[in-house]
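Here's the structure we're looking at; comments come further down.
The chains shown are only part of the set, and none of them has been moved.
Order as written gives the chain letters A and B; numbering starts at 1 within each chain.
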């Protein structure tokens, strides 16, 4: 950690600061230039409260040199984490395809979609039972009944299921759900994260709409600090000035996170763009960039002429895409060797 | 609502759409130009699911003409909402000054600060008991004990208290807290908002780091839809590319929200900027722009040479500022008449 002092700092205050830092077990190097004094701190600086130091009268700025996350940090865990889910896995060189409808709507719907995506090569079934909606007047999902239908679909197809949990009180309902999804708007619901850390079950954390990589990794750290190290990170687009797409999909997150962390990275092109026509090209882009998996909306509702979902693919379109993605993944593995 | 169709839409699909819209009780006007057909929908379009329509094969785009919030909408409630809290109020032409430390740390601290800010003219005492922290390793606040100390300080000074609630499970602890604060990271914790709607107690909703005015008002709508209409909105800076200040304080929010809603608006210059030197000028700016109140961090810890808080004012600085703000507020009322 680097502490940049203001010009001509009060000597007594400086000595107090240095003693205080030394008491915390940190070694302090003082560097004095013509216009500036800098303190270089080495040792276990993770214990220090950066805000507290930055607040001091004599301090101009504090810059962190080490990452504030440990369990999620690749430096301390060089090997890739592989999350095992039923008969499949996320990470470790495989391509996970999580597919299914935005919302679970009926038994018929979820089983039909589950069978279709399974036939196309999907490795997991996704489906929303509890839906975070901007408006209190919009459909909020089928709730616990939706989870039951997902389990039925799992029974029919063997696909493990992933679904979003919105509140601590819902945790018991998710006991038999294979992967718990934390939505973008809950990425910094710290009480929820801490609670999920007490489970021994995979948790997939979506990136917040304006979360930095570091904040996202700190949310993973919350879960891992509780002892649950089965964490998956899911990029789903960030909010920028561009409004043509719903969000801006940040594929650089893939190689950046591969450097910073050992956790697997999944991409959600459906929510990121909000437009079904963009799902195919960006799914290809994500696989070629090195994603461990994709989570894609697939919808099938022939009974309703009004329902294809702005960002959902029909099963036949998904089928073609899935084949393309597996070819691409195969080529990437080959050329990387 | 305006529905913009793709070029040469399928006729059968178009008729299905129009019938479906008419069944929903909406009047459909069709406008056909050389290159484009547009449907103009009038009537109670709030019932329509905009995403569903946008998803149709024949639809290019859908544009909403009316706001999706009702209870929070000034169009339907032209009079300003005034939130009464103890012997004071927020809104209705008064200037609310909520002041106090970032975190409650001890009885001595909170009572000393409370007395100081009361003497300077503060109308409410703020203090954090449950602290949302990015890192699981950082101090998370005193919790329930912190709330008890706030109540002690209220008893000593008569100042109503405002404090942040982080999870539904904490609601019983806040029964005797005057104003419940919802933090920026919880602005779209919809389960929490719905629960707060069942209370009959003021709720102050901070704007999310990248929330639009509309999303923020929809969060207010969640609380109001449950019957709790004592909602206060608090602007605390949005996240932008500029990192010199912690966030970018958006003072345009004041006149914009005064147009869109009848709810009172409070500004938090301390968290918005993260720098104590900016609190004074931006507090003045906020009052002159028309804010109903300010929430300002004030810290007093003479025993600890290391603790002034990067964004906190000392009591004597707050005292000078408060006097300035009341003068300014007086002048603004005079010149507006």
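The working rule: contacts are C-beta pairs under 8 Å (C-beta built on N, C-alpha and C of every residue); 3 or more make two chains touch, one makes a residue touch a chain.
All figures in this text were calculated on a predicted structure; none of them were measured in a lab.
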**Item:** Given 2 visible subunits, total identical subunits the whole complex contains
**Value:** 4
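FYI, only the chains that are shown with their structure count from here on.
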**Asked** Using CA atom averages as chain centres, what separation in Å is found between subunit A and subunit B?
**Response** 27
**Request:** Flag every residue of subunit A that touches subunit B in the complex, lowest number first.
**Result:** 13, 16-17, 20, 46, 49, 51-57, 68, 132-140, 166-169, 185-186, 188-194, 209-210, 215, 218, 221-222, 225, 239, 276, 305-312
